[in-house]
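This is the structure I have questions about; it appears just below.
With one protein chain held back, the other chains of the complex are shown just where they sit.
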Amino acid sequence: MTREERYEHGMKVLEQVDGEAGQRIVNSLADTSPELGHQVVAWAFGDMYARPELPPRDRQLVTLGVLAALGGCEIELEVHINAALNVGLAPTEIAEALLHSAVYCGIPRSINATLVAKKVFAERGLLPITNVA
Amino acid sequence: MTREERYEHGMKVLEQVDGEAGQRIVNSLADTSPELGHQVVAWAFGDMYARPELPPRDRQLVTLGVLAALGGCEIELEVHINAALNVGLAPTEIAEALLHSAVYCGIPRSINATLVAKKVFAERGLLPITNVA
Amino acid sequence: MTREERYEHGMKVLEQVDGEAGQRIVNSLADTSPELGHQVVAWAFGDMYARPELPPRDRQLVTLGVLAALGGCEIELEVHINAALNVGLAPTEIAEALLHSAVYCGIPRSINATLVAKKVFAERGLLPITNVA
Amino acid sequence: MTREERYEHGMKVLEQVDGEAGQRIVNSLADTSPELGHQVVAWAFGDMYARPELPPRDRQLVTLGVLAALGGCEIELEVHINAALNVGLAPTEIAEALLHSAVYCGIPRSINATLVAKKVFAERGLLPITNVA
Amino acid sequence: MTREERYEHGMKVLEQVDGEAGQRIVNSLADTSPELGHQVVAWAFGDMYARPELPPRDRQLVTLGVLAALGGCEIELEVHINAALNVGLAPTEIAEALLHSAVYCGIPRSINATLVAKKVFAERGLLPITNVA
Partner (left out) sequence: MTREERYEHGMKVLEQVDGEAGQRIVNSLADTSPELGHQVVAWAFGDMYARPELPPRDRQLVTLGVLAALGGCEIELEVHINAALNVGLAPTEIAEALLHSAVYCGIPRSINATLVAKKVFAERGLLPITNVA
């Protein structure tokens, strides 16, 4: 596989999972760190996310846990809460995953992540939350 | 105790400690994660904060340390710096607690938390800081 | 529900999920912080984990993400990798979840968590990993 | 004040607060980073800890919060739980402070810090905990 | 050295490294925590940064790594990306350092830090990045 083929493969995965939101982040990196944009697409999505060992819905549950715990990742959480909806997690499941994370990374991180979910759900007309996306 | 009684008990503690600021966060969670709002009130305040083993002033010193160290908790720090004032910590003591934290979690975390304190102190007419709240 | 009933309810959930490993941690807290042991059982398992909004397998995926990201949680990861196996995640799925976390919290955190998985898998005779628990 | 005077002043504060445990860490740095040992003594204790704006008991409450939240600071927590006892916090207050931190930084960090307290309390014959040091 | 001399010495180092941006942060602390401002100048720059054991360019590489990894340090990263340019790191080197950090602290932290670099580079007319500052 050439470098370009790896990028194109990753872009297909990114488009299915993140839609426009992921693409916007990659574009925003073009003039400052084009290689970081390349690695997000070719490595994170093409090499890692695309692996069949875990389906997208499961990957998003792990990702929600990691991003909630890290903190300070509001931009990335916005992308990945959208992604979570795109791959089949219901709003109630996303809210519950972030509630669950409070046990392990504390209430403040859980609140911060939930307020990002509130924003995404509002933009997609999903409030108040129900168990159907 | 019923679930409702646990909530009401927690709400009384929260009102004494956090006043309006805590209530606003709980309200903001109502359409996205009502259970997280419930846990903040019933568990964090009703079960944990209310315990007599440590008085509120001591709890706020611990909380300032935790939130400064975590980073990315500006929303929660704002609530808890208000709470610290409400339970009897002077502005100079709060500023000193955040200065002290620099030794253990570094200058940037300490600066970030202190800038939240600056905002809260300004809103309450407490700048420049003195040792009386 | 009384305090004792909440504890007993939580203990049933903990036993199903964590088996002996969780019980050992709770026991180890008995002489130093019995209330922390109580909260782990009554709140973390009884109130939070037991909620039907997300099944145990999904909760463990979130938990693996949170614990990998936090770092320094080898004791808890050991409990929760055992729990992950107990609730139906295959070794390959657990390894993949921890591999996936590398994208978001970096290679060192992913390696550290994977080395805990290696220990747990070895103890349960599951090495080299396969996709059946 | 000369560099040596600043060091001597800090060493007096360190000896009052940390006793032997702090001294051991400083000694262990002598062949690898003598300047880090100097900064711990002259800056952390001499310049920062010694400030009268917050008494030692309050400083230890903040420190317990920071170290619990950071995670991976077992060595430092051991020193500072000893210090907390030295400056007048009872074992029950220390356990409660670490329990309280669970609300904000999660159960695993709280458990890890409490297990360090267990070790320190055991070494000083303070188990099971009581409210007298 | 008196307290004032230590401050003046630190201020000279800060001005060479951070220029106006560092001074603005110190000023913003004056009414809330003047001692924190003093410590930033006298200790962080005067005692630590000024040491000849590592030249400024090397210090900024370490600092970029620490701040990227901590997360939630956008204010400080802005100061230190400016500082990195001031002490001779080219925009491509800064972008590469932040790309490199992705391996160890994950893609989101690397993206967040790179977006701060994008802002600083834009303000200084350095976009699209080249290997000359």
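A, B, C, D and E label the chains in the order they appear, each numbered from 1.
The definition used in the following text is that contacts are C-beta pairs under 8 Å (C-beta built on N, C-alpha and C of every residue); 3 or more make two chains touch, one makes a residue touch a chain.
Please read these numbers as outputs of a predicted model, since none were measured by experiment.
Considering the whole complex, the hidden chain is in touch with A, B, C, D, E. Check B:L36, B:L77, B:C105 or B:I129 against the missing chain and you find that the one touching it is B:C105. Annotation for subunit D: contacts to the undisplayed chain at residues 25, 28-33, 35-36, 39-40, 44, 66-67, 70-73, 75-76. The chain not shown here touches subunit C at positions 71-72, 95-96, 98-99, 102, 106-112, 114-115, 117-118, 121, 127-129. With the whole complex as reference, residues 43-44, 48-49, 51, 53-54, 58-59, 61-70, 76, 92-93, 95-97, 99-105, 131 of subunit E touch the missing chain.
Methods note: only the chains that are shown with their structure count from here on.
Path length between subunit A and subunit D in the touching-chain graph (shortest route): 1. A count of C-beta contacts for the chain pairs C-E and B-E puts B-E on top. Taking the mean Cα position of each chain as its centre, C sits at the greatest distance from subunit E. Rotation angle relating subunit B to subunit D: 180°, from a CA superposition, given to the nearest 5.
Computed from the mean C-alpha positions, the centre of subunit A lies at a distance of 30 Å from the centre of subunit B.
Multi-chain contact residues, meaning those touching two or more other chains, occur in subunit B at positions 35, 39, 43-44, 48, 51, 66-67, 70-72, 76, 96, 99, 102.
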